[in-house]
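Just one protein chain is left out here, and the rest sit where they should.
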Amino acid sequence: MILPISADLIAEHNHAHAAALDEDYAALGRKLARVGIDIEAVKDRVAGFSVAVPSWGAGRGGTRFAKFPIPGEPTNIHEKLEDCAVINQLSRVTPRVSPHFPWDKVSDYGALREEAASLGLGFDAVNSNTFQDQPGQAHSYSTGSLSSTVAATRQQAVEHNIECIEIGRQLGSTDLTVWVGDGTNFPGQQDFARSLDRYLEAAAQVYAALPDDWRMLLEHKMFEPAFYSTVISDWGSSILAAQELGPKAKCLVDLGHHAPNVNIEQIVARLHRFGKLGGFHFNDSKYGDDDLDSGSINPHQLFLVFNELAEAEANPRDGFRPSYMIDQSHNVTDPIESMLSSAEAIAQCYAKANLVDRAALHAAQEANDTMMAFQALRRAYTLDVSPILAKARVEAGGAYDVLAVYRDSRYRDRKAQERRAVGLGAGIV
Amino acid sequence: MILPISADLIAEHNHAHAAALDEDYAALGRKLARVGIDIEAVKDRVAGFSVAVPSWGAGRGGTRFAKFPIPGEPTNIHEKLEDCAVINQLSRVTPRVSPHFPWDKVSDYGALREEAASLGLGFDAVNSNTFQDQPGQAHSYSTGSLSSTVAATRQQAVEHNIECIEIGRQLGSTDLTVWVGDGTNFPGQQDFARSLDRYLEAAAQVYAALPDDWRMLLEHKMFEPAFYSTVISDWGSSILAAQELGPKAKCLVDLGHHAPNVNIEQIVARLHRFGKLGGFHFNDSKYGDDDLDSGSINPHQLFLVFNELAEAEANPRDGFRPSYMIDQSHNVTDPIESMLSSAEAIAQCYAKANLVDRAALHAAQEANDTMMAFQALRRAYTLDVSPILAKARVEAGGAYDVLAVYRDSRYRDRKAQERRAVGLGAGIV
Amino acid sequence: MILPISADLIAEHNHAHAAALDEDYAALGRKLARVGIDIEAVKDRVAGFSVAVPSWGAGRGGTRFAKFPIPGEPTNIHEKLEDCAVINQLSRVTPRVSPHFPWDKVSDYGALREEAASLGLGFDAVNSNTFQDQPGQAHSYSTGSLSSTVAATRQQAVEHNIECIEIGRQLGSTDLTVWVGDGTNFPGQQDFARSLDRYLEAAAQVYAALPDDWRMLLEHKMFEPAFYSTVISDWGSSILAAQELGPKAKCLVDLGHHAPNVNIEQIVARLHRFGKLGGFHFNDSKYGDDDLDSGSINPHQLFLVFNELAEAEANPRDGFRPSYMIDQSHNVTDPIESMLSSAEAIAQCYAKANLVDRAALHAAQEANDTMMAFQALRRAYTLDVSPILAKARVEAGGAYDVLAVYRDSRYRDRKAQERRAVGLGAGIV
Partner (left out) sequence: MILPISADLIAEHNHAHAAALDEDYAALGRKLARVGIDIEAVKDRVAGFSVAVPSWGAGRGGTRFAKFPIPGEPTNIHEKLEDCAVINQLSRVTPRVSPHFPWDKVSDYGALREEAASLGLGFDAVNSNTFQDQPGQAHSYSTGSLSSTVAATRQQAVEHNIECIEIGRQLGSTDLTVWVGDGTNFPGQQDFARSLDRYLEAAAQVYAALPDDWRMLLEHKMFEPAFYSTVISDWGSSILAAQELGPKAKCLVDLGHHAPNVNIEQIVARLHRFGKLGGFHFNDSKYGDDDLDSGSINPHQLFLVFNELAEAEANPRDGFRPSYMIDQSHNVTDPIESMLSSAEAIAQCYAKANLVDRAALHAAQEANDTMMAFQALRRAYTLDVSPILAKARVEAGGAYDVLAVYRDSRYRDRKAQERRAVGLGAGIV
């Protein structure tokens, strides 16, 4: 394995901070010990946590108005894998990449899998794309895809998804994530019920092609690209569709795909309660599907989501096997830096959720002692768990200060020399 | 039957407008005839439409800050029935009253049913109340009701609901509407999954007490009185609960109980698609559960809801038997006037939905002719259907101009003399 | 003047509907006469109403995910003008085009003005573009434009706006509309106050270059392309900026640029009350800046906006001279059809607002007769004013049924033969 960042650079940085880390870790350890928590056990759990990154997240994002590229952006799956390797090398928490087709198409997927392995990476859920037309495509998705009234278009979308499963098998994936942009911009444009009928019939064909150990993750979204209605718009539509498809169909929660004010952590609990929680696309948002960096806007909400996940793990009912992925649009930052920062924010919430005194929480809930139930969560949220994360990261070979090492490595500058420039691209309005 | 408003007064008013009505009705008839629609057939459908009014809606509503009573407000079910009789006498579209217990408790329900019948009224869905404590009540609902951690409280709530069914049988009702205020104000206050477990177990006991021809209508609400989470907060939770309870459990849609921006007409279509559409609480809102007058803020949304209902009626799948009720809080108007105006707004939307050229709509949808699909709805919405409603109303004995006759009757002034005054105080609605 | 659609085709269509129109117009005239309104006077007012269309609206819109082009789309200002001429020829309500630079750059603006005039068109407000980078541009707008920390970028943005004024003078415009995408995606990315300081300083330089009879219209937007904060995000920021700039600076209201649930008609009234109402970008939306067709989602809100405008016109305080423009993104329809339909929806609301019995409304307001105040608006909204609009249109040479004539003209098919194809363009994510 040849990783992109110099191990010496990492070691040198870590060494400079070793005493500080030891001091902070020891102080937090003493504080936790006072309430009966073994910091080493927490660190071990944190060390076992991971979240996938999306291949497309390695490129700079944009809006319908504009995209502002940066020098050194990746333009193919090979360069994207290299960038993802940087993220995992420094953070040690993102060992899998989620590919997207046809964007990441290559001729030899066995070779791609080896290429990834050589960078310390594996593949996560495969993502299909039926929301854009590709050059030379037989049927346009302008009428939708799995729910289109045009039978040939639905068939094309089904076949593309099945092709994605086949590629995923070669890459070692076991999940297919299906997000469709199908919907309407006008009242009356399509019939709500018949659109869903068509979606379910087509999705069932995809489902039938799933290998036994695979799952089909249905991703709902309230709006965009459709602005009046969306076929799978909310968790209600998603879980009912998953129920109809069968036990391998699960629901995927993207944190930015909900109506304003909605209690997302409760949705997570509901999906788990009914056996259909499949996974997450982590990001943050203030207004809509803003695809901002995870935890940058409302880190407490992210913590509350992880609190539900910790609760679900402790009470698995029909099982607990969520798939975690970052899904962000990096419009104004270096995507590597954003994913390093986001992976840290996510892991912090995981750690804090594991520090909740769950027995005290349950006892307070049972006694209707609202203030103490709240304080059980608040005490964990207030903690600064950075030393635990840093310790786990450093012990696994990662960097104490992931951003500082990345900047010192001048990785992006080097890539800006090597890689071809990305053009402007924008202005659909 | 002795109705509250003088039949002579109504006849006199109607006579004064008869020529105008005939002229407008004839003109609209010619316009519709040009596109092959028989206005008489539409009028007959409209004449068959009805919507229930809530007994509590006859009183002035308020907020947590204040209630401003008006002279002549009703203070018991007998006075409320009389007011509801005025509404139905003039509008001829609200022949049923939905009672609420314990607010409407009496000693003899057989007599109450006869009293209503003598006013031209029947009874609609029975509503239970487990969101307030009544004087002398054994267990407080401060910890919730059907989902409370306190077994005795859950039991009390179950028994109250079963009592409501028993009262409803005596009144001729066949639906029990269950809305609970259960929820939390703090993260961690209760466990989302266990709260729902308790709710489902208790609701199943109520369900078990339903007569064969009854339905249990589950009403979801996003927030208020609980402000962090609500046990049955959205249509997803509602339909999953209804699935678990059984075929007699259906979902009730209150137009004001959703997250901002949510596409309510699609929710209606989804509930029907999955066989769980039970009924409606009609009102309007701009910010939250504002309980404003139906159609006063967004009449187009109300039309789109009725368009889905017309579509569902034409394609009933697993059946179509929705229960319609007005549920508003009349904080700044005479409740009788608001319900007269609201019933008119609702019936207008029903009429317009029946005027949609559904064959043209479906053909445009099938052909992805978005503009013509939209225009099929827009053409119907643009019509002024007032003459159809007025004709149907007058033919049934109602008033051409419901508000004018009501005002001329000086009904409220007379009641202000007869009835005891309502005190100041925070609003209960 | 050679207009794009055959006058004979229009005449033939109109002739086929002449009797129906006369009948409907006469019936509505009788109905209005009963309440003392002269339909001819209303028709004359409607005939005097107009709204501008944006040059860019003639092309198909899209999202960050995809754009689905249609055959025959315009690709330059000349083709866009031709399409706009179709809209105005049929609707007779859109005689002005609002250009956008650099998208509509040509070498000879005098010739462009003559070209437009030969199509029956003039030019409305000039729009600058500092939210995208153009090939060869010296300074990127990735850091913002008028508010950028980079002085050279601010200077470039100022100069571009001044150039737009100069072009506008040649085209006969008298308004400069300034919308900047400046804002942030992260807490802390920029300082809120210093960003506004820079914006105001740069905007003052643009303001200084305005001719005496020009206005600078500041367009606020809550979010997108910036997703955490926007420099001119709401009407509060907009009016304070306009106050600082001076009397020629006014505020422009885009109906889709507000927070959820906000009362836009009240904002319109506030801006007029404080002398800063400059104009409108009409569109509709359900979730965010959806740029859907005007009146397609919430036509009642559009009516309420026009009710405020009618009130403002009757009580002009510091003057009343609003600039009206359609600003929509036509992602799923033929843009010409959408603008024909939208212009009709806007003119309907204008007509209805003019039919409000304003004396009755004011009397009811003064008497706190809430129901009658509401009914004054409701009575006007309920009317079907289509015959008035159609009469005014036909008398001005337009089409009775604008969509039917447009489709019969096969204009788009002909253009699809003549014009070069637009490529796919999409997939920023």
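Here the chain labels run A, B and C in written order, and each chain numbers its own residues starting at 1.
In this section, a residue touches a chain if its C-beta (ideal position, glycine included) is under 8 Å from a C-beta of that chain, and two chains touch if they have at least 3 such contacts.
The structure presented is a predicted model; accordingly, all values stated were derived computationally and were not measured.
In the entire assembly, the chain absent from the figure touches the shown chains A, B, C. Interface note: of C:132, C:173 or C:237, the residue touching the hidden chain in the full complex is C:237. Screening A:297, A:326 or A:399 against the full complex identifies A:297 as the residue touching the chain left out.
Among the residues C:9, C:162, C:209 or C:262, only C:262 touches the chain that is left out of the figure. By the touch criterion stated above, the residues of subunit C touching the omitted chain are 142-143, 149-150, 184-194, 196-197, 222-223, 228-229, 233-237, 239-240, 258-263, 265-267, 269-270, 272-274, 304, 307-308, 311, 315, 317, 361-362, 364-368, 370-371, 373-374, 376-377. Across the interface with the omitted chain, subunit B contributes residues 61-68, 131-135, 140-142, 181, 184-187, 189, 222-225, 227-228, 260, 285-288, 290-293, 296-297, 329, 331-333, 424-429. Not every partner is drawn; the one left out touches subunit A at residues 20, 23-24, 27-28, 30-31, 34, 260-261, 263, 286-287, 293, 296-301, 332-334, 337-338, 341, 348, 370-372, 374-375, 378, 381-384, 386, 403.
The working rule: only the chains that are shown with their structure count from here on.
Between the contact lists of subunit A and subunit C, the overlap consists of B. At the far end from subunit B, in terms of centres built from Cα atoms, lies A.
Distance from the subunit A centre to the subunit B centre is 42 Å, each centre being the mean of its Cα atoms.
Residues of subunit A in contact with at least two other chains: 142, 184-187, 189, 222-223, 228, 260.
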